[in-house]
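Please read through the structure below; I'll follow up with questions.
Only one protein chain is missing from this complex, and each of the others stays in its spot.
Now for chain A:
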């Protein structure tokens, strides 16, 4: 009670102060503040685009706009490496990994949530533990496995280790556990099979969890760097994150082409943000990530 009161006090003070302002001003102040914050957020994107349009000897200029705008950096980026092919590869890998990881997550999540079997707790704990193991630790064993399968330098090998993820299984198992058991029992009494219950009852009602999860998987796969770095041998079979790294060397960073390639690489993700803003924010809220 005391704590609640302590928390409420500053709020009351703020409200009293706000009442002193002319009508609508508190709203206007809020709007202005939000506009400033938005500008701060958008500025790095703006700077990336402006830098991509600058000539080489103006790269370090602090002017907000260049007088010698050109698309040379885009032409250079596209000419020195197969950027379009890399973008298509990245898109393909992300597009395959997302539904496959969702599928395995749904199936495993349902098994953990609805079935009682010996060792379920241990198995769930083991899967949860794998979530704590950094990718770098399992990269070499995975590489050996992929090498033995003859899949080095192939898109299939980029997809294979991501067909299941502990995070998706845990999130979906948790979501399914909170699904009303009465509804499921009623369906079972009506003769519904597990497949019916899962695909016609639970999954349609989990759209609120599945959509943000799909977006998270897509973005995580899109940003993958270390696994493709170890696995791919030619730029043609590589992904866009590796392509971006090629502009950063010990002998200097080619900022203009790097920003041009970054602009091209971030377009699909920016489009996702534009089209699915609400779901993206929800996905980050749910996962606790920024």
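By our rule, a residue touches a chain if its C-beta (ideal position, glycine included) is under 8 Å from a C-beta of that chain, and two chains touch if they have at least 3 such contacts; residues count from 1.
Note that contacts and distances are computed from a predicted model.
Student: According to UniProt, what is the chain that's been left out of this complex called? Choose from "Stage V sporulation protein AD", "Alpha/beta hydrolase", "Hemoglobin" or "ABC transporter substrate-binding protein".
Tutor: Going by its UniProt entry, the chain not pictured is "ABC transporter substrate-binding protein".
Student: Which listed residue, A:130, A:245 or A:277, touches the chain dropped from view?
Tutor: Counting the whole complex, the residue in contact with the absent chain is A:245.
Student: With the missing chain put back, which residues of chain A would touch it? List them for me.
Tutor: Looking at chain A, the ones touching the missing chain are residues 56-57, 59-60, 76-77, 80-81, 140, 143-144, 147-148, 152, 229-230, 233-235, 245-247, 249-254, 257.
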